[in-house]
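Right, chain A next:
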Amino acid sequence: MLDILLDILSWILLLGGALFLLTGAIGVLRFPDFYSRLHAVSVCDTLGAGMVLLGLMLQGGLTLVTVKLMLIFYFMVFSGPTAVHALAEAAQVSGLDPVEDDREDG
Partner candidate 1 sequence: MINLKHPFNLSLFLFAVWLLLSGHYTPLLLTLGLLSTLLVVFIAARAELIDHEMQLVLIKPGVLLYWVWLGGEIVKANIDVCRRILDPRLPISPRMIRVRATQKSELGRVTYANSITLVPGTVTVSVEGDRFTVHALTREAADDLEGGELNRRVRDVEQRF
Partner candidate 2 sequence: MLLSNLPALQVVVPLVSAPICLLLRRPGHAWACALTVSWAVLVMAVLLLRQVALEGTVSYPLGAWATPWGIEYRIDMLAALVILVIAIIGAVVMPYARRSVMQELDDEHIGAFYTCYLLCLTGLLGIVVTGDAFNLFVFLEISSLSSYVLISLGRDRRALTAAFQYLVMGTIGATFILIGVGLMYMMTGTLNMADLAQRLPAVDDTRTVRVAFAFVTVGVSIKLALFPLHIWLPNAYIYAPSVVSIFLAATATKVGVYVLLRLFFTVFGVQFSFDDMHVGDIIMWLAIAAVLTGSLVAIFQDNLKRMLAYSSVAQIGYIVLGIALATGAGVSAGIIYLFNHALIKGALFMALGGIMLRLGSVELRDLHGLLRQMPWTVAAIIAGGLSLIGVPLTAGFISKWYLVAAALEGGLWPLAFIVLASSLLTVIYVWRIVEATCFRAAGDERPGVREAPLSMLLPTWLLIALNLYIGVDAEVLTGLADTAAAALVGEALP
Partner candidate 3 sequence: MSTLLGHYNYWIVIVLMMTGFYTVIARPNLVKKIIGLFIFQTSVFILFISMAKVEGGTAPIIEEGYSLYSNPLPHVLILTAIVVGLATTALGLALVVRIQEAYGTTNEDDIHVQDETD
């Protein structure tokens, strides 16, 4: 019973994660300027990747495989935002201006 439950949970996580990844990619395509695209990349790096890896961890169970997945997760959590930050900073230093929008919408 628990096994089946875990299986279903892991599938949900896996598929959900993949969907988030795809959404992030679409965002990278759709957003109008470099800086806003970065937010879409963040979607991939955080929730998308996290859910996929968590789903796989549930499949792996309490083994060294899961440890490795956790290590991958650890590296991703730290490297993802750092890379995004480095990109943003480099773009700013090189003089790339963001598209600013002050419309009152929501």
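Everything below uses one rule, namely that a contact is a pair of C-beta atoms (placed from the backbone, for glycine too) under 8 Å apart; a residue touches a chain by one contact, two chains touch by 3 or more; residues count from 1.
Basis for inclusion: all candidates are chains of the complex that A comes from, given by their letters.
Values in this document were obtained by computation on a predicted structure and should not be read as measured data.
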Checklist entry - Looking at the complex, which candidate is in contact with chain A: 1, 2 or 3? => result 1
Checklist entry - Can you list the residues on chain A that touch candidate 1 in the complex? => result 20, 23-24, 26-27, 30-33, 35-36, 38-40, 42-43, 46-47, 64, 67-68, 71, 77-78, 80-82, 84-85, 88-89, 92, 98-103, 105-106
